[in-house]
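Okay, structure first, notes after.
What you see is the complex with one protein chain gone and the rest in place.
Coming up: chain A.
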């Protein structure tokens, strides 16, 4: 093999890599927050059959789960402007991630809600709590706790999937990698390093979220 590795040549691009990493993290954080909020709403509508929202969310979930993320992103970024909605690459990326995570987390959280023992809901009903109070105070926290590991995995998938946003020129980590290797022609070194960075980000996000779940979702692990 005659190829001479040159990882040092990446050093001059470290600011670009750092900026790309931070943007990937920002996309993921915003996408996760709103995506999970959407997922909770969707899961509640589906699990408790709140018409008409249960139908709306059922269609939405099937639509998103059965189409590629890249196409969803293109639809939002190139399709919406045709309808007169102007949207930049960051807005499109965030919207696509929220919509994507919203659909998957709807199904994940629904599983948690449906695993609530019937008797706990009856106990809350017998205390004269309303459906909304029962959902927010009795059902939601144990449901999230049960499915939290699955949610963490889905968030990691969404973070990795955000690399696709480079295709609409959102300057996140993969965009940075494409840019660097087009300048220094060191494709192997560049993608090797960026792959490693994604790997570490994924591990870090999963650990962070698992711990955050333990702290933020009320009560003890059951």
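Operating definition for what follows: contacts are C-beta pairs under 8 Å (C-beta built on N, C-alpha and C of every residue); 3 or more make two chains touch, one makes a residue touch a chain; residues count from 1.
We adopt the following convention: contacts and distances are computed from a predicted model.
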{"item": "Chain excluded from display, named as in UniProt, from \"Outer membrane beta-barrel protein\", \"Thiosulfate oxidation carrier protein SoxY\", \"Amino acid ABC transporter ATP-binding protein\" or \"Cytochrome c oxidase subunit 1\"", "value": "\"Amino acid ABC transporter ATP-binding protein\""}
{"item": "Among A:18, A:71, A:85 or A:127, residue touching the chain not depicted", "value": "A:127"}
{"item": "Contact set of chain A toward the excluded chain (per top definition)", "value": "117, 119-120, 122-130, 133, 137-138, 141-142, 145, 217-220, 222"}
